[in-house]
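Before we start, here is the structure in question, set down as structure tokens.
Omission of a single protein chain aside, the complex is shown with its protein chains in their original locations.
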Amino acid sequence: MTADIIGWNRDEMAKRAALDIPDGSYVNLGIGIPEKVAQHVPEGREVIYHTENGLLGMGPVPASGGEDPELINAGKKAVTTIPGAAFFHHADSFAMIRGQHIDVCVLGAMQISEQGDLANWSTGEPDAIPAVGGAMDLVAGVKTIYVITQHCTTDGGPKLVESCTYPLTGKNVVDRIYTDLAVLDVTPAGFKVLELAPGVSFDYVQQRTAGKLLPAKG
Amino acid sequence: MTADIIGWNRDEMAKRAALDIPDGSYVNLGIGIPEKVAQHVPEGREVIYHTENGLLGMGPVPASGGEDPELINAGKKAVTTIPGAAFFHHADSFAMIRGQHIDVCVLGAMQISEQGDLANWSTGEPDAIPAVGGAMDLVAGVKTIYVITQHCTTDGGPKLVESCTYPLTGKNVVDRIYTDLAVLDVTPAGFKVLELAPGVSFDYVQQRTAGKLLPAKG
Amino acid sequence: MDGDGGSPLIWINGWFFKMIDKQVDSPAKAVADIFDGATVMIGGFGEAGSPIELIHALIDQGAQNLTVVNNNTGSGHVGLAALIENGRVAKMICSYPRTVGSKVFPELYRSGKIDLELVPQGTLAERIRAGGAGVPAFYTATSVGTPLAEGKEQRHFAGRDYVMEYGLKADFALIKSKQADRYGNLIYNKTARNFAPIMAMAAETTIVQAERMVTAGEIDPEIVVTPGIFVDRIVTVANPEQESKLVAEGRFYP
Partner (left out) sequence: MDGDGGSPLIWINGWFFKMIDKQVDSPAKAVADIFDGATVMIGGFGEAGSPIELIHALIDQGAQNLTVVNNNTGSGHVGLAALIENGRVAKMICSYPRTVGSKVFPELYRSGKIDLELVPQGTLAERIRAGGAGVPAFYTATSVGTPLAEGKEQRHFAGRDYVMEYGLKADFALIKSKQADRYGNLIYNKTARNFAPIMAMAAETTIVQAERMVTAGEIDPEIVVTPGIFVDRIVTVANPEQESKLVAEGRFYP
């Protein structure tokens, strides 16, 4: 049994996260797997997407050839607008984030600590080019922070840790984590397993986590 | 000889102040005599008027019957817009003032001190209803502050004083004063008389001023 | 979207789903949960932008002991002045509580029956924006050296003195707009815009009276002034009363 055939794939992780986004939410999606969440919001829910470069009411990726270099998202990819969208400048856009008007943000992660600390912007290596973008604003300002990430690093090391070794994006900010192996809440007592991927056991997840796991029901 | 037949009248005071407003300026005019300045800007100069309730490019008073209760100035009177006007909200409007983007503000005064302190919002009497509006923002933020005022109070007392007895609007903020008797600059050495109204002598002004006057040329 | 309060439905795979729709049926329903002791920001500069039907609904609703944030204190005996006259306001936060034709506030203030926090107009606007933008405090040169700076923290930056002012938030904002769509995207009319966009940002619950509902998308995304994220409830008031007219007629509310 190898890590790549057990657990949820990227789309399944995004789909699982999408289930937890309430109808009518204002949502900001990070770059990478989080972007896929938009494709999996359950039918019947209407969710409004915010992109921090100045657009509320972001629509799907345009058809090939319909790209406009002046209509992009925070990942600098071409997007579209829904009817009822609005453009605004950067200070107004971040007022939405920092003033706690965005309901849910879904981000990627390098490490998440038991206390909900998030590291997702820098390895802290001396020759790394530090680049933070809007990540620190999002975790400080958005009401609910979800993280979608592989449970382990490509080396098989843990990403869910007792305390982060990488430079932090924010302290005590993560609410819930969606990995390929499980859905976990950050609680005062530690990571609490809400749900396991098909065929994945609690012990299997615990072995790959550098912090104490709590079962969903004691 | 009585005080009301010597010196400039209200329109002449406004006209004299208007002479000093540079072509192309962004100008905010206070309520009262300052409002009259707009009628006297010399031909050939284009000046843009700002009103702090959210309009740049304020035009003249509308013809009777053309008033719109939702198009008013800071004095809550009906105004018009010029082609090239812009509406904005209150925080943006005061960003123009407080961020030092307005070139000239013309205000009324109760007292002005030799140091350029201005009192124009409250007599400080116990039963007065304190009301400040945008006066403190204007004097703190606008690059050049002109005051238009009668030289003396209705009781004949001085308004240009060694130090203000009324509560201040701002400290060391006034640049130039236009009264019915003279035009005076606020300088580190005291009030400096730049110009006298026709038939008014330096001594006549000095007698009505509670601070030392300096002649234009020593 | 029919513009009269009906809930828009969308048809997906044989099912009808309710779409986001912030419309409510009446001013009364829109203000129903404003509680005693709430802080309420009310848009308007004088009568321009004053949401008079929402204020009247709030008078009918009966909430007491309110802290009200508005640039002024109303005039005559309608709108904000009537809210004050009916004894619902414990404290006003404003810049200019003295207007021609405004008798209600001065009398209550002189008799010690209402509190006043006097704030320079620009500081008031900036405090409201700060409240909406997650800024708990900032520095400004306005009021330095005046009685309004007394008791406030002062600090020197690059050769100049500044006072520290706090961001201002509210439980509710009542504002008036020209057009709204079901998401709450708003545009305003001329200088009636004034405090409304920043109050919408600073309130936990923003309640709008709009002169006209339009279909989502009808307001060009480039010209939206208040994006819907700052709006919670919209009630259509197609022909709002004009405060100065009611005052001229000597009207009282209720």
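Letters are used for the chains, namely A, B and C, taken in the order the chains are written, and counting of residues starts over at 1 for each.
Just so it is clear, a contact is a pair of C-beta atoms (placed from the backbone, for glycine too) under 8 Å apart; a residue touches a chain by one contact, two chains touch by 3 or more.
Note that the structure is a prediction, hence the values are computed from the model and not measured.
Asks: Which visible chains touch the chain that is not shown?
Replies: Across all of the complex, the chain we cannot see touches A, B, C.
Asks: Quick one: which of C:Ala133, C:Leu148, C:Ala180 or C:Met201 touches the chain that's been left out?
Replies: Of all options in C:Ala133, C:Leu148, C:Ala180 or C:Met201, contact with the hidden chain holds for C:Ala133.
Asks: Specify the residue from the set B:Ile6, B:Ile31 or B:Ile48 that touches the hidden chain.
Replies: B:Ile48
Asks: Pick from B:Ile6, B:Ala95, B:Ala128 or B:Leu214: which residue touches the chain that isn't shown?
Replies: B:Ala95
Asks: State which residues belonging to subunit B touch the missing partner chain.
Replies: 23-24, 26, 43-46, 48, 50, 55-57, 81-88, 91-92, 94-102, 141
Asks: For subunit A, which positions touch the chain that isn't shown here?
Replies: Against the left-out chain, subunit A lists 51-55, 68-72, 76, 81, 87-91, 93-95, 97-98, 117, 122, 124, 127, 129-137, 140-141, 167-172.
Asks: For subunit C, which positions touch the chain that isn't shown here?
Replies: 126, 130, 133-141, 155, 157-158, 160, 162, 166, 187-188, 190, 220-223
In this section, only the chains that are shown with their structure count from here on.
Asks: Name the shape of the chain contact graph, picking from line, ring, star, complete and other.
Replies: line
Asks: If you average the Cα atoms per chain, which one ends up farthest from subunit B?
Replies: The most remote chain is A.
Asks: From the C-alpha centre of subunit A to that of subunit C, how far is it in Å?
Replies: Roughly 35 Å, centre to centre.
Asks: Pull out every residue in subunit A that's touching 2 or more other chains.
Replies: none
Asks: Send over the residues of subunit C in touch with two or more other chains.
Replies: 129, in rising order.
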